[in-house]
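Okay, here's the structure, questions in a sec.
Here the complex is missing one protein chain, while the rest keep their positions.
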Amino acid sequence: MNLPLSKIAEIAGGRLVGDGSVMIRGVARIEDAGEGDLSFLANAKYVRHLQKSPVSALIVPANLKLDSDLPVIVAENPYFAFMKVVSAFYPAKPPEPGVHPTAVVPDSVTLGKDVSIGALVSLGENCQVGDGSVLMAGVVAGHDVRIGKACLLYPNVSLREGVRLGDRVVLHNGVVVGSDGFGFTMEGGKYVKIPQVGTVVIEDDVEIGANTAIDRSLLGETRILQGAKIDNLVQIGHNCTVGRHTVISGQAGVSGSTHIGDYVRIGGQAGFAGHIKIGDRAAVGAQAGVSKDVPEGTMVSGYPAKPHREELRMEAAVRQLPQLLKEFKALQEKVRELEEKLRKSC
Amino acid sequence: MNLPLSKIAEIAGGRLVGDGSVMIRGVARIEDAGEGDLSFLANAKYVRHLQKSPVSALIVPANLKLDSDLPVIVAENPYFAFMKVVSAFYPAKPPEPGVHPTAVVPDSVTLGKDVSIGALVSLGENCQVGDGSVLMAGVVAGHDVRIGKACLLYPNVSLREGVRLGDRVVLHNGVVVGSDGFGFTMEGGKYVKIPQVGTVVIEDDVEIGANTAIDRSLLGETRILQGAKIDNLVQIGHNCTVGRHTVISGQAGVSGSTHIGDYVRIGGQAGFAGHIKIGDRAAVGAQAGVSKDVPEGTMVSGYPAKPHREELRMEAAVRQLPQLLKEFKALQEKVRELEEKLRKSC
Partner (left out) sequence: MNLPLSKIAEIAGGRLVGDGSVMIRGVARIEDAGEGDLSFLANAKYVRHLQKSPVSALIVPANLKLDSDLPVIVAENPYFAFMKVVSAFYPAKPPEPGVHPTAVVPDSVTLGKDVSIGALVSLGENCQVGDGSVLMAGVVAGHDVRIGKACLLYPNVSLREGVRLGDRVVLHNGVVVGSDGFGFTMEGGKYVKIPQVGTVVIEDDVEIGANTAIDRSLLGETRILQGAKIDNLVQIGHNCTVGRHTVISGQAGVSGSTHIGDYVRIGGQAGFAGHIKIGDRAAVGAQAGVSKDVPEGTMVSGYPAKPHREELRMEAAVRQLPQLLKEFKALQEKVRELEEKLRKSC
């Protein structure tokens, strides 16, 4: 593809500044960009790459100062603008509809229109797959699984019996949905399993990263609400809910029966105790250990997690501690001397 | 199913208090329960749901005070009682015995009675599968794997060559048993692999959660002892042992050659250095970083892990630190004034 920058600006929905006739042949990272490439610059950290780059044009946010006369597309949300350009240069190519001859699809399965079932897929009895959904090679679903429309299941995803996916759900390689919750009770000196007879519901527009595991509920449902985005290697325990448009970064873990609100942002490797509630629009720092409810709109961090400002104040205080210990010894000494002096003099 | 509460009390092995003729049609979480449902209440946190719930009866522990005249089943271990009722309402339905035509089962494989081998399973040469075991779709085993009786292997479990499972072992989707230990030695400026020629033994009644990885030993065995329960996304390094009836929560990680005793309880995301020993009945807090031996019966937490009470005392002390810094400055000032006064006055 080869398009003038003016056309690209239209696609991006941004404001063109500079020569719109420059021809753009691709998109690239600023570090890799060649002549004819459009790049993206939102983080001031990367401006230094500009000097030695033969890049032809940039998408930038309004507030980024550039010491350059390159033509640019200024966008309110440069990531969104860039996304639209990338999508134009790399249109998605869904696989051809059809069922691969090596796939195992019992007669009781219902497939919608334009469904693609890849090689070596195995579906259980009574599964339903909605229109336009794609199940790539090696996907396994137990019986009575319901998959909505336009879902994309990458290879080796595995769905336990009875789980339900909404529309446009994306599950990356190795995702497990509906594994048993971790429920045992000690009886007679050994653990006895509590059967996990609930299920998991994944609502519309949810995306879940590679090798993440979402446990089914003991009773009722574990539920991932609309538009939530979950990264790789995350663990969601039984009976949890993850709210609408909530983002959970890689390797975070949520213990059973914890409820996470809407628009929450969770950093990588954060951990959550069970039976707690995280309010809407809360933010949780990477590696935080959250053991209590977090009120709406609050940012917490650290171990155990506290309000972020408090955590920062404490970290700063701890950094002063070795010095404090020294000064404290000196002060003790001085007080001893004063005491001595006072005893002598008065 | 529809049973009078008196019958349910018998199944649960609990003491009926109230009207035993109430008909029960199902079990549900207290948040979701409708009329005719039996629910479960052990955590005082959930008592508030009771007011607005049409639930018909409850299983409760003896020590829970309820401000309600609902009929209840009082049980010493309410989780165990509830487990028995859930099992009655949802009897396990193992798949039909037989070998799916798409499974790859060499002639050298020995299958016991009533074994179920699912679609697209692949077994290596000389594998043995004991009576009543179930291998679901997509399970892969290398050569010479031995699987005991009544095991349940969920889809996409993968067992490396030579590993051995006892009886009634449950492995959830994506579990890997017998992957190479992480053993390299630096030689001539690059890492050279140390062949991992040992194996893994999983004893009877062990359950392992989704996408957990248990590495084989360099020599000898990595061993998970009888009745241990391991959650999702856990890493067990080479040459480790996990003791009998020990519980390891999600995303915990154990480095090589560490030995964990019996009846140990390990919180989520806890990490263990290699070559250490965790005594029987020890407890390790979530996210703890354990770098030294933990004596029998001790609870440790924090980073680096310390006795739990000490950790709590330190956390409390750190919380007072910003205030201490302020007061310290004030005290320094006061001592300076005293010094001045003393100098002048005496």
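Points worth noting:
Order of writing sets the chain letters: A and B. Residues in each chain are counted from 1.
In this section, contacts are C-beta pairs under 8 Å (C-beta built on N, C-alpha and C of every residue); 3 or more make two chains touch, one makes a residue touch a chain.
Worth saying up front: this structure is predicted, and the values here are computed from it rather than measured.
When the omitted chain is restored, the residue from A:116, A:196 or A:211 that touches it is A:211. Against the chain not shown here, subunit A presents residues 27-29, 31-32, 43, 45, 77, 79-80, 82-83, 86-87, 89-90, 92, 100, 102, 118-120, 136-138, 154-156, 170, 172-174, 205, 207, 209-211, 227, 229, 231-233, 245, 247, 249-251, 268-269, 286-287, 302-303, 315, 318-319, 321-322, 324-325, 328, 331-332, 335, 338-339, 342, 346.
Where subunit B meets the omitted chain, the residues involved are 102, 104, 120, 122, 138, 140, 142, 156, 158, 160, 174, 176, 179-180, 182, 184-187, 189-195, 197, 211, 213, 215, 217-220, 233, 235, 237, 239, 251, 253, 255, 269, 271, 273, 275, 287, 289, 291, 303-304, 313-314, 317-318, 320-321, 324, 327-328, 331, 334-335, 338, 341-342, 345-346.
The definition used in the following text is that only the chains that are shown with their structure count from here on.
A separation of 25 Å divides the Cα centre of subunit A from that of subunit B.
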